[in-house]
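Read the structure below first, then the notes.
Just one protein chain is left out here, and the rest sit where they should.
Chain lettering (A and B) follows the sequence in which the chains are written, and residue indices restart at 1 in each chain.
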Amino acid sequence: MRRFSWFNATSLTFGFVFLYLPMLLLVIYSFNSSKLVTVWAGFSTKWYGELLQNEAFLDAAWVTLRVAVISSTIATVLGTMAAYVLVRSGRFLGRTLFSGMIYAPLVMPDVITGLSLLLLFIGIGLDRGVLTIVLAHTTFAMCYVSVVVSSRLVSFDKSLEEAALDLGCTPMQSFRLVTLPIIAPAVISGWLLAFTLSLDDLVIASFTAGPSSTTLPIKIFSAVRLGVSPEINALSTIMIGIVTIGVISASLITKRSMVRQQLEEQEAIRT
Amino acid sequence: MTQTVFAPWEDPGEKPLIQFKNVTKRFGSFTAIDNLTQDIYEREFFALLGPSGCGKTTMMRMLAGFEEVTEGQILLAGQDMARVPPNERAVNMMFQSYALFPHLSVWENIAFGLKRKKMPKSELDARVDEMLRLTRLERFARRKPHQISGGQRQRVALARSLARAPKLLLLDEPLGALDKKLRQDTQFELMDIQEKTGTTFVIVTHDQEESMTVASRVAVMDEGQIIQVATPDKIYEEPASLYVADFIGDVNIIEGIATKSGEDGYKINWSEGKEPFQAKTPRTLSEGQKAYIAIRPEKIAVSQDKPDSALNSIKGKIVDIAYLGNMSTYHVEIPGGLTIKAQTANTRRLSRRSFTWEDEVWLSWTLTAGSVLER
């Protein structure tokens, strides 16, 4: 007996206004022509123009994008391997330590992760730059990927793999031809998660970045420490826009494929 | 012999406990219950029987107070229930899923409703213990619902809904989740408990055998209406319509044209050029109208030779035999392509069975074996 009451409607309305109003204000005021960010002085896109002129931001964006693509790709490979080991390998020496190391980074404060990696890089004499950020991001992102993938692997019917082996596949072939296509959605969302985490990360990148490899969040952080700025509003709007389009289209694609599958199933029943 | 038969519905002086008065229930444009009027009496074990979607669950939920009546009235002991919320009705319900609280023990589940009554502690303890004893759950009082078997859960649900001593207990497919053997045992247990507590039970079920076993009266429902209300034997022997005859048990239906024959008998002409079947009925049919004979398979006798005395007999060929252990059902094809089912008890060992596939046999039945129905 689910009764959708006025209370429900009100709390959902307030909840979503709370979640979305701040971002909405940010988007609206990115089109404000005044330098005073909270006073409306007419519509203008000039801050977007200035943003595109700002070499430092563009450079940082390029570094961030490279780091995110490389680290999320490596993290997806390693994370999928780790998930497979966790779900399928049964007992092996140091399994508890292994699963501990997979789950711990999820709850570790960024400042500690950042600090510890920095001390490692200095200890082994590795110069800080794109490589160190990639290593750092890969490490924590692979844990998120492995959690996402292993939750899919747990509900995966193992007899499918056994059937593949029974039909003459080598273990590698059965993974490539059967397991991977089925867990692909989880692997893709793991990659997307790793990618966003890397794009987002300020603290770990601050510890591990060198002077020549400033990322966008570092740039934004040092700019907003001084206060609200219309250029950052414009930049935020672009980022919010990209994410919104990405998430909505992803969910539409999933929904379409689900609807198509349903239709096909109904078709199959009728014929 | 003046042993009184329990039949309050036949006594015009008896006041019904529950009265449905022209009750209609609509969900949007869908009519779930259509202008339904029905009385249910105290101490009755009343079964609502029908396929899913016939409105039986809606009727029960209206009694419990979870659905509002669109039109009409439901009275409980003479009082209109429209404005009474579920928690203030002297009605309790046993849910199909049992709805046992997973975070509470068996004991706490049973005590749940009593605690709402602000009952003194000692009285509450005594009542819970009494319920545990009634349902033979004493040993499981401290367990959580997921630590006991399906049958035990069913008894917890029963104990919990009976604890508040309701005037009326509603049971929504109470045995649906149990396997067949356990279900049969539990049916007798339910009847026993109903008798001991003297509570009025209304049970919703789609299992005709179950309703026949437990109920004092059965209401067969279809599309929001009650088609027939009667005692189980009447429902079986004298179905009011083809729908009821077909829903309850196995039946042979022979369609034909009726012509009067004698005092209260009719001849049913079921096939051109064939001897018509004869049947007695209290109904009056008009001459030449379409009618049906509904005959239960066990009322049809199977024999090697044409019986001398039987008024209805026909020769056919056995096309199928279903061996059910205690009895066998013969599917006999008669001229005209009709297949008639006839059932005989297996009083002898199988190896000595007299008929087998492809055998030519005679089917016969008496004047009163079948019911004559108009629709």
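Just so we're on the same page, a contact is a pair of C-beta atoms (placed from the backbone, for glycine too) under 8 Å apart; a residue touches a chain by one contact, two chains touch by 3 or more.
Operating definition for what follows: contacts and distances are computed from a predicted model.
Looking at the choices "Nitrous oxidase accessory protein", "histidine kinase", "Putrescine transport system permease protein PotH" or "Thiolase C-terminal domain-containing protein", the name in the UniProt record of the chain not drawn here is "Putrescine transport system permease protein PotH". Of A:I70, A:L115, A:C169 or A:I182, it is A:L115 that touches the chain left out of the display.
Mapped onto chain B, the interface with the missing chain covers residues 64-66, 85-88, 91-93, 95-97, 99, 101-103, 112-113, 116-117, 160-161, 164.
Listed by residue number, the positions of chain A touching the unshown chain are 1-5, 7-9, 11-12, 15-16, 18-20, 22-23, 25-26, 29, 36-39, 78-79, 81-82, 84-85, 89, 92, 94, 97-98, 101-105, 107-112, 115-117, 119-120, 122-123, 135-136, 138-139, 142, 146, 171-172, 196, 199-200, 202-203, 207, 217, 220-221, 224-225, 227-228, 232-233, 236, 239-240, 243-244, 246-248, 251, 255.
The criterion applied here is as follows: only the chains that are shown with their structure count from here on.
Chain A and chain B have centres, each the mean of its CA atoms, that are 59 Å apart.
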